[in-house]
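All protein chains but one are shown at their positions in the complex.
Labels A and B are assigned to the chains in the order they are written; within every chain, residues are numbered from 1.
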Amino acid sequence: MKDITRQQRRAVLLGLGLLLATAVLLLLGASVGSTGLESLTRMRLDPLALQIVWDIRLPRTVGAWLAGALLGLAGAVAQGLFRNPLADPYLLGSASGASLGVALALLLLGALPATSLIAPWLLHLGLTGAAFLGAVAAVLLTLALARGVQHTLRLLLAGVVVGVVLGALGSLTMLLAPEVMQTLQAFILGSTGLVDWTACALMAGVLLPCLIVAWAFSHVLDGLSLGEATAASLGLPVSSMRAALVVVLALATGTAVAQTGLIGFVGLAAPHLVRSVAKTTHGRLIFLSSLMGGVLLTAADTLARWLLAPQELPVGVLTAVLGGGYLLWLMHRQGSGGRLP
Amino acid sequence: MKPIALHASAIRARLGNVEVLHGIDLALPAGRWTSIVGPNGAGKSTLLKVLAHLLPHEGSVTLLGQPLATLGQRARARQLAWLGQSEVAGDDLAVFDVAMLGRLPHQPWLGTPSAADLAAVEQALRATQAWDWRGRTLGQLSGGERQRVLLARALAVQAQVLLMDEPLANLDPPHQADWLLLVRELVAAGKTVVSVLHEISLALQADELVLMAQGRVRYQGACADAATHRALEQVFDQRIAIHALAGQYVALPRP
Partner (left out) sequence: MAERRLQWLLLACLALLALPARALQITDDRGVQVTLAAAPQRIVSLLPSLTETVCELGQCQRLVGVDRYSNYPASVRALPQLGGGIDPNVEAIVALRPDVVLLATSSRAAARLQSLGIPVVAFEPRSHADVQRVLEQVGRLLEVPDARRVWREIDAAVTAAAQSLPAGLQGTRVYFEVNSGPYAASEASFIGETLTRLGMKNIVPARLGPFPKLNPEFVVRADPDLIMVGDSHAADMVRRPGWAGMRAFRTQRVCAFSQQQSDMLVRAGPRMAEGARLMAQCLAAKAGGS
């Protein structure tokens, strides 16, 4: 059992390492920003510094971690569900669907919801709901176009088509109602700048049930990795799992996208990064991928705020550099004749 | 009267828009090894899938007396193991984990592997000589090694009936011989084995032979019978000849 125990041990170590990294990054995230470390040190004496750290930096950092965890989870689910290592949470057009949902919601609410009449949490629910509905609708549309997940190529193609078409519809909405354009662009830009504690609570409230559902179906995902027919022959409820995991995928992606905009690469890279360290079944992969996604996005967000402080770099650029850079290095190390981790 | 493991009646099945099986009636004896052979495109794999309840079809299939359609998913999975032909398997799972997947029909929904599960997996992996590298991932294996792991997965189910489609793909002669011994052991223990094989000589080692051509069953009989051999030659348009050699039968191409 030596080999098995080694992989299991690596998985556990990776999990602990990621938790430690989370703690470190939370501390770092609270220390960087436009005013630097002084806010942290002056926290006890200066109420403004306390507000900056507690009300602005911490929710941003925690929010980045939660959004990254949601995207990492969605990435692992997408790659397991479609048995494709290149799948990411946005594969089935959920990104374009979420943007279109937000665009239409903004259009209906008159470009800017009245913030004094509706409590902030209702406002967040409104945008989250619209983005979530858009993401789910896009995924369902893709499934309908591909007539199920039987044929991976057809599914990928359908996803591309849906993504492009919904993206075009979103552009059309922006054209017809230019007042929507600026707010929508801010949404698409992808940033944690507007994340507060309410948003964090919302994301955590979505992350937990998604993790539980994904974990409950993780052995079905394992069976699915042997092929559709084999999974059915093992008596696995493939179709009900598919339905449940599509919901998880759409919900997790939609929630993350609604709070932090479209941040790419985290969902794609997180499962690969986990597998490069420990090969494990989906039961552990779900949790580890979630942790990895959280760490990745928090690291990128902290760097984005620190490198050119007080200016901020776009987070998406840094997630690509961090995640992509590591994967490139791995590929280089594998050399010729090696497979992707 | 031999007990029947699988009874198929009036089976019609389509792949896409084309009808592939045109009214199959078949009774597969229990506790025996049956080989299904036939030319390419005869519908052998399709028939096996129908018997495993993996394809929609007209007609009915009964397993050990019970109609397959009325059996619950898990009950069916516990009694019937199916090994597909060149199913795409993920590269990232460890050999041990793959074999453990065969125990899924026996495990509770969120359960951890029990002692019985571990024992079954070990037995299956040892039977296919894959135990020594159970920590390696599928992606690191050769074609033959991978096939043996998938076979172990099917064995781990410990089902009464085993349906195997081209189980010898990529296996070298020693491992083909190992597989033959394995099947003999299973049959001796009372299990039923149904295999689709294109290696006619190996198929002739079975107890019974089912000949298929163009979506119909042409013949069913014991492998040792001369009548079966003649029917076999005819199904292949007299392009092969069956010869007796060293107490076994071999099929050789007719020049």
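Everything below uses one rule, namely that a residue touches a chain if its C-beta (ideal position, glycine included) is under 8 Å from a C-beta of that chain, and two chains touch if they have at least 3 such contacts.
No experiment lies behind these values; they were computed from the predicted model shown.
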Check: For the chain omitted from this view, which of the shown chains does it touch?
Finding: A
Next item on the list: May I ask which residue of A:8, A:35 or A:276 touches the chain that does not appear here?
Entry: A:35
Check: Considering the whole complex, which of A:79, A:191, A:230 or A:253 touches the chain not shown?
Finding: A:191
Checklist line | Contact with the hidden chain (one of A:52, A:67 or A:95) | finding: A:52
Notebook entry, point to check: Tell me, which residues in subunit A touch the chain that this view leaves out?
Noted result: 33-35, 39, 48, 51-52, 55-57, 111-112, 114-116, 120, 123, 175, 178-179, 182-183, 185-187, 189, 191, 193-194, 196, 310-312
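Note that only the chains that are shown with their structure count from here on.
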Next item on the list: Determine the centre-to-centre distance between subunit A and subunit B, using the mean Cα coordinates as centres, and give it in whole Å.
Entry: 43
Next item on the list: Enumerate the contact residues on subunit A facing subunit B in the complex.
Entry: 2-4, 6-7, 83, 216, 219, 222-223, 225-227, 229-230, 232-237, 275, 279, 281, 339
Item checked: Residues on subunit B engaged by subunit A in the complex (per definition of touch) -> 49, 52, 54, 72-78, 80-84, 87-94, 96-98, 101-102, 104-105, 107, 109-110, 133-137, 139, 150, 153, 157
